[in-house]
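Below is a structure I'd like to ask you about.
For this depiction, one protein chain was excluded, whereas all remaining protein chains were kept in their positions.
When the chains are written out, they are named A and B in that same order, and each has its own residue count from 1.
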Amino acid sequence: MLNRLLSNDLPRSRWLAVLLVVLFLGLAFAPFLFPGVKALNVAAKVLIFVALVASFDLLLGYTGIVSFAHTMFFGIGAYGVAIALNAAEEPSWGAIGLGVVCALAISLVLSLLIGLFSLRVRAIFFAMITLAVASAFLTLASQLSDITGGEDGLNFSVPRLLSPGFTLTEEPLQTPLGEVDVNGRVITYYLLFVVVCGVFLTLLRIVNSPFGRVLQAIRENDFRAEALGYRTVVYRTLSSVLSASFATVAGCLLALWLRYNGPDTSLSFEIMLDILLIVVIGGMGTMYGALIGSVLFVLAQSYLQDLLRLAGGAVEGLPLLSALLTPDRWLLWLGLLFVLSVYHFPSGIVGKLRERAARKGAA
Amino acid sequence: MTSSTFDWKPLALVPVLALIALPLTGSASTWLTLTVAGLAMGMIVFIIASGLTLVFGLMDVLNFGHGVFIALGAFVATSVLAGMGAYTGADNLWLNLMALLPAMLVAMAVAGALGLVFERLIVRPVYGQHLKQILITMGGMIIGEELIKVVWGPEQIPLPLPEALRGSLLFGEAAVEKYRLLAVLVGALVFAAMVWVLNRTKVGLLVRAGVQDREMVESLGYRISRLFVGVFVVGSALAGLGGVMWGLYQQTVIPQMGAQVNVLIFIVIIIGGLGSTTGALIGALLVGLMANYTGFLAPKVALFSNIALMVAILLWRPRGVYPVTSR
Partner (left out) sequence: MSADALLTLAGVHTHIGAYHILHGVDLVVPRGQLTMLLGRNGAGKTTTLRTIMGLWHASQGTVTLDGQDITRRATPDIARGGVAYVPENMGIFSDLSVRENLLLAARGARTLDDIDTERLEWIFGLFPAMKKFWLHPAGKLSGGQKQMLAVSRAIVEPRQLLLIDEPSKGLAPAIIQNMIEAFRQLKASQTTILLVEQNFNFARQLGDSVAVMDDGRVVHSGRMADLAADEELQAKLLGLSLGAHQ
């Protein structure tokens, strides 16, 4: 039964399976295992990144298309929900629904255009063009301040069930690990959890289906695929659309969680880099890589700055080192990590674990 | 180009765009100001983009981190010029140039040196693997940007124009900024130098041939990887020069300026055709003009206008106006 749920895409490595189970349980019970606001924020961020990166892996890892427009679709989802809830008098599920539907529609159209256009130009051109389009969209979001709130973004409320004020139980739950207030945040968290699980399992189903296999064939050698009779145009465009749609969904979730959206929260180039980093470290073309990579990355990002602060304190006074080891320069270290991963971890963590298991199995 | 049947159509795009803008801008003097501004900006972008397009054309290497050389050049210039206040403060063109010239040369040298390191450490290990190149060169740019912040601090630094280059010259009613004229001049000089090297020297011949068919050049007995390092370093140095000029154009420099200009130069070399110097010039001039015309006429759509321009050109010629490479 587990086989069918995971669409026959098993971890194929004992270590990997263990890791995945641990992470899954950790995320499933996060509000109870890690009480406290910061920890829950981190967990929610992980969930959103899992959906965002997994959808990107469909495009990059399985279809072989490099696109920098992924954050654009993420932003469209976030703004869709944000604008709808902002404009509505009473934050309602209907408004959310409307926002999601509109965002998906816009993403559909844009990804179709981009997908169809990509076939007139070469892959390198395409990558650069998506970069340009994403930049333009970012500028647009900042400038259409009437609708999007401009640089400041939009603050809005969410339906009662999801808001922090709402509590499920009278008194906070007492657990061995601490006090847990089962409020709207926790409920929102589980909404995210359920949706992200759905997205992830759907993506697993997609990449393990005949459609997914054709995508991989196209990634390996598109001439050959075309010669075999597959209209690569259609497959690439479909992959583009699916990838964009799931990114949009992730964006909607982001907005619901933060109850705020602005150009930097969803459209910034930094997020695109984060996605690239995660997919490389986790392992391209594996899906599970998105899960492992996201956890690693978000944890690192949240706690790396603290680490740097500690380290910086230790070398205070030394001229060059203190400038390098400050929390403000965490991006430098991330960049170094990124470059090193691309060199030494070409198949990512998941790839490495699977290789080890395969070698052991063959030995 | 040696043939008499030279493909002049793309060249015509530049004056055509300028002419279209003339009635739209209303007055001839505004048009003149905008056009010179556009040409100046275009020339600066050309200086930056020319290296990148040759690097791609010759070695099929996508350097998404080209922006780091731009930023480095600009920041180095701030340091050099800071120490030359006497020269820049004087209202004498020659004294000003005596300050600017060393700033430019030092910026070019430093950027070129970084280019050497960049090629060795970041680019060379990933020859032939486009995806990794994109990822790694971006990583390289982030590291570079952060290191710039370490050395010069994360805030923006002003880069004021020297005295004699401030202000405008008046042609009738049209005000044309002096610095912009200088930028056009420098850009033209760089272009002329490139054309001379590419067409009159054996090295240039090798570059042009290598852009077309690298394998054949190797089969003729030339170690093209050495040539490539040279082109990469020159390209980085030119980006450094472009950075200085861009910094002076904006009168401030920020560590992120490389990433900002990156998008523009990609648009330029896509329009021009990967590997073509003349194409890069045309692309850059078009982009510069477009940015200035739309900046005046419809500021909100400025960045889009460049993308629309790029899309329009690709629909006409999917590989850019002068597709040079055989790939």
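What we mean here is this: a residue touches a chain if its C-beta (ideal position, glycine included) is under 8 Å from a C-beta of that chain, and two chains touch if they have at least 3 such contacts.
Since we're looking at a predicted model, the values are computed, not measured.
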Please provide the labels of all shown chains that the missing chain touches. B
Of the residues B:Leu62, B:Val76, B:Ile224 or B:Ile269, which one touches the chain left out of the display? B:Ile224
Pick out which of B:Leu22, B:Ala113, B:Ala175 or B:Ala209 touches the chain that's been left out of the picture. B:Ala209
Absent chain, residues of subunit B that touch it: 1-3, 5, 202, 205-206, 208-209, 212-213, 215-224, 324
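Just so we're on the same page, only the chains that are shown with their structure count from here on.
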The answer for subunit B against subunit A in the complex is residues 56, 62, 122, 125-126, 130-132, 134-136, 138-140, 142-143, 146-147, 149-150, 154, 259, 262-263, 266-267, 270, 274, 300, 303-304, 306-307, 310-311, 314-315, 318-319
For the complex, which residues does subunit A have touching subunit B? 60, 66, 117, 120-125, 127-129, 131-133, 135-136, 139-140, 143, 269, 273, 276, 280, 320, 323-324, 328-329, 331-332, 334-336, 338-339, 342-343, 346
